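A quick write-up on the structure given underneath.
A single protein chain has been omitted from the complex, and every remaining protein chain is retained in its original position.
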Amino acid sequence: MASNKTFFCIFFFFLGLFLLTSSKAMAHSMKAPRFKTSPPCKRLVLYFHDIIFNGHNSHNATSAIVGAPAWGNRTILATQNHFGNVVVFDDPITLDNNLHSAPVGRAQGFYLYDKKDIFTSWLGFSFVLNSTNHRGSINFAGADPLMNKTRDISVIGGTGDFFMTRGIATLMTDAFEGEVYFRLKVDIKLYECWKQY
Amino acid sequence: MASNKTFFCIFFFFLGLFLLTSSKAMAHSMKAPRFKTSPPCKRLVLYFHDIIFNGHNSHNATSAIVGAPAWGNRTILATQNHFGNVVVFDDPITLDNNLHSAPVGRAQGFYLYDKKDIFTSWLGFSFVLNSTNHRGSINFAGADPLMNKTRDISVIGGTGDFFMTRGIATLMTDAFEGEVYFRLKVDIKLYECWKQY
Partner (left out) sequence: MASNKTFFCIFFFFLGLFLLTSSKAMAHSMKAPRFKTSPPCKRLVLYFHDIIFNGHNSHNATSAIVGAPAWGNRTILATQNHFGNVVVFDDPITLDNNLHSAPVGRAQGFYLYDKKDIFTSWLGFSFVLNSTNHRGSINFAGADPLMNKTRDISVIGGTGDFFMTRGIATLMTDAFEGEVYFRLKVDIKLYECWKQY
């Protein structure tokens, strides 16, 4: 009889634990956790190279001024730290810091300068990758206070190998030659990764 | 005595399993899963129609060139595959491919042409839906290599019926008449769906 009591004792102990566990699981499926944290599920370091059209370099320019404030024009970047200039670009992406390396894709989109007293910009663009390792696009948006050594923008989505991804990208100015050429190192850390269904 | 030993044996077996299960559950609530996959939680197929202002069609134009490179202007799309043209639009959305069907909303935002040697564009816009079936907005961003038969852009968020949504949209050029009219078929697949709290 003692052994029967012990059975029931153990039985209800485990039953209680189970109900606790499953109610937790159910709550979880209905409510998102408060604060998520995880290491990156994917990481890429890439470079891209921007050569802005200045009236004399149409053979190799990869970007052009397409918007300017009333006090500017579309051939020379405006005074006041280029405030108001909008630039459209189609820049080669490389695995290293060499402009002449074989490109693995194109960085396409726009940036605009948005502060009068120092250089800052705002970016909306995609990495369109088409190499043996990666096929698909990564979409970016965010503020780039470009005088800082590193600054973060958002990865807001992706397609193909980067289907539904989210993360951040740390930008570093790797080179800067006058107002014609700059090279950015982009450290992409993806924290949400999906497989296409 | 043997039965007591067995009790303890079973007890610790289950205890171990429970701890394993609950530690997994706890880990899960703190760490996002590595690779998610699921079928769409919502799907919509819609069309939108773009009639670009060319100097002579202000009565029915739905979009206008607002940015151009130094070698272009704002009435005629620029040479070099319209590189650098920025277009703002307010296009009707329809359920079928007929421009004259009753619109269920407006596609509003901008696109820009960003490649010299072929047509490619970059899009930032919203579907603002206001019909009996759908009320709310879906926000899009991404690269559109428009010479491809299908291409994917990101759904980066939404409001109203599309609160907090994410997904991808597959674009297809459904018609193209000179440089004045185009119609896009948009197959929207949403993989994250929320109910407003």
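Going in written order, the chains are labelled A and B, and every chain counts its residues from 1.
Throughout what follows, contacts are C-beta pairs under 8 Å (C-beta built on N, C-alpha and C of every residue); 3 or more make two chains touch, one makes a residue touch a chain.
These numbers were taken from a predicted model, which means no experiment stands behind them.
S.K.: Could you tell me which of A:52, A:68, A:104 or A:188 touches the chain that is not displayed?
M.R.: Candidates A:52, A:68, A:104 or A:188; residue touching the omitted chain: A:68.
S.K.: Among A:114, A:161 or A:174, exactly one should touch the missing chain; which is it?
M.R.: Hidden-chain contact among the options goes to A:114.
S.K.: On chain A, what residues meet the omitted chain?
M.R.: Listed in rising order, the touching residues are 3, 7, 10-11, 14, 18, 21-22, 25, 28-32, 34-40, 66-70, 83-86, 112-116, 120, 122, 124, 141-143, 145, 152-156, 166-168, 191-192.
S.K.: Just checking the interface: what residues of chain B touch the absent partner chain?
M.R.: 3, 6, 10, 14, 17, 21, 24-25, 28, 33, 36-38, 41, 53, 55, 64-67, 73-75, 86, 88-90, 106, 108-110, 124-126, 128, 137, 139, 141, 156-160, 163-164, 191-197
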